[in-house]
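Showing just some of the chains, left in place.
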Amino acid sequence: MPAPEPPTLTHVDATGAARMVDVSAKDVSAREALATGVLRTTPEVADLLRQSALPKGDALATARIAGIMAAKRTPDLVPLCHPIAISGVTVELDVGPAEVRIAARVRTTDRTGVEMEALTAVAVAGLTLHDMVKAVDPAAVLDAVRVERKEGGKTGSWTRPGDR
Amino acid sequence: MPAPEPPTLTHVDATGAARMVDVSAKDVSAREALATGVLRTTPEVADLLRQSALPKGDALATARIAGIMAAKRTPDLVPLCHPIAISGVTVELDVGPAEVRIAARVRTTDRTGVEMEALTAVAVAGLTLHDMVKAVDPAAVLDAVRVERKEGGKTGSWTRPGDR
Amino acid sequence: MPAPEPPTLTHVDATGAARMVDVSAKDVSAREALATGVLRTTPEVADLLRQSALPKGDALATARIAGIMAAKRTPDLVPLCHPIAISGVTVELDVGPAEVRIAARVRTTDRTGVEMEALTAVAVAGLTLHDMVKAVDPAAVLDAVRVERKEGGKTGSWTRPGDR
Amino acid sequence: MPAPEPPTLTHVDATGAARMVDVSAKDVSAREALATGVLRTTPEVADLLRQSALPKGDALATARIAGIMAAKRTPDLVPLCHPIAISGVTVELDVGPAEVRIAARVRTTDRTGVEMEALTAVAVAGLTLHDMVKAVDPAAVLDAVRVERKEGGKTGSWTRPGDR
């Protein structure tokens, strides 16, 4: 759909300078975002991670906690992100035949969305898995880190289109 | 291929408990790692980012700097990573037809490798690009975050095999 | 006393996975917590700390400030804590015959309580005292770090029972 | 002018102990602050910085982004500052004949003002410029870091008097 006004990058001003966009005028409202990603590795490593799902098997827990903590660090990492009052985070890890699927849900009641927080949780959980498997599989790949769905705020709900 | 000793996850002990592996006995030596990744977006956004490569066009610079700073924050993000004396970081961004290719090189003179630092730089540069384009393309995807090559240390050089 | 429903750990879900509990539905309200602890050391060290309560005697000030700053860092340290809009912190240090008594009061107007912030302030003030006395008394002990009282929120006031 | 009540340092209590002042009773309201500063250097360095305002010239962008990120880190740096929900930040850099003028505007909707955030953004942008020019001009000076204007809150607007 051709827009009357061409799209622009909101995070730079008319001269191109980076800025943290002013959200003072936005409403405080409940918002949620779901992001996913996948660490592709080998069947052998997937087995090792599944075994770590035994008592005191901390490998998956470490990645889960790293993801939750990273969601809170998002404004420290992504320069133009606003500090956000995160009200809830879950990180789910699902070990498949030769990969680990990662899903992070973040909720807030604030002035901006939390898709960056959800993406950051996924990315850092993925990096942490990479760190734990790299001695066995240095060629692991973090793939498909993306937003699946977000809700709340003025723009309302958005669901990832099937063709992307 | 059956190994004489089955591979194990080095970051958990025999009972499965997470630990930061002791590297005291490793030699201090020059080490380097190269990691890459790609933010897949639309041709329209790729054009906007290229335009931002004009005077005062900070969009790419913001991602580059976020990646460099994130390399230094790796041990704060990835729970079992050692703090490392990073001696150099570069982050290159290459805007293609509908994507941005990201490459990070990290060097150190320390007791462990820097592939996690390079991967973290790539991931956070990618998240930062995502943040800047999300108002125009909420469906952007961070893909193929992986180590290409590492050098130095006891294990010597490693180059990504062609089939992974 | 047998409860109708057995108590569970709120910070793990039904499968045992760690999560940051969603507090979106909780009311914003004024809350306060008081935590205390004690660093047990020697009479000699207690004297040195008392002397440091002279002009430019920074030893106690250092611990007080470390405690205040740590209260703000709580969500960075305690993985499942929510980021909180702390509205006030005091840390009191009282040098006794062979110990320093520590008391931290934290206030907020937010969706969760601040007992973790108060406990963190006490613990880090205690660690900082330990750091300053360790050359003279490496055997100092941080003891009895606990919540004394909290107010506000849905559950209302709680005061430490006499038998704990 | 003799005040009815002598002014006191609000950040220490009656005994002189540092504290984070309780702002629970203050209203949430829109607030803004403008701070400025100047890095004095040589005409030669000013030329180099102007040249860096070419495509991929990241020197000024690096300082701008460092300033924006530092505004978010203010409560980590300044011990008695409250954590604040910053809602917008801009950092402007203006290269003059032998200096760079720095201006930071910070907005919030919270219980305290944001002049410390604006001052921190200016100071860290200035330090970052210093870092980038120090190989060419180790004698650069960061000068005149100060608040120009603040608005909002109970005390209303304040503009820097002409004689300070």
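Going by the order they are written in, the chains are A, B, C and D; count residues from 1 in each one.
Throughout what follows, contacts are C-beta pairs under 8 Å (C-beta built on N, C-alpha and C of every residue); 3 or more make two chains touch, one makes a residue touch a chain.
Note that this is a predicted model, so its numbers are computed, not measured.
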Worksheet item: Please state: how many copies of the shared sequence does the complete assembly contain, given 4 in place?
Response: 6
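Just so it is clear, only the chains that are shown with their structure count from here on.
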Item to complete: Please determine the option from A-B, C-D or B-D whose contacts repeat those of A-C, over half of the contact pairs being identical by residue number.
Response: C-D
Response to the item:
CA centroids of subunit A and subunit B: separation to the nearest Å works out as 16
Worksheet item: How big is the gap, in whole Å, between where the Cα atoms of subunit B centre and where those of subunit C centre?
Response: 37
Worksheet, complete the sentence: Here the gap between subunit A and subunit D, centre to centre from mean Cα coordinates and rounded to Å, is 31
Practice prompt. Going through subunit C residue by residue, note those that touch at least 2 other chains and give them in order.
Written response: 83, 85
Item to complete: If you connect every pair of chains that touch, what shape comes out? Choose line, ring, star, complete or other.
Response: other
Worksheet item: Using the touch rule from the top of the page, what pairs of chains touch, sorted by label?
Response: A-B, A-C, A-D, B-D, C-D
Worksheet item: Touching subunit C in the complex: which residues of subunit D?
Response: 13, 17-24, 75-76, 79-80, 82-83, 85, 110-111
Worksheet item: Which positions of subunit D touch subunit A when the two form their complex?
Response: 30, 61, 64-65, 68-69, 71-73, 83-92, 107-109
Worksheet entry | Complex contacts: residues of subunit B adjacent to subunit D | 53-58, 60-62, 64-66, 69
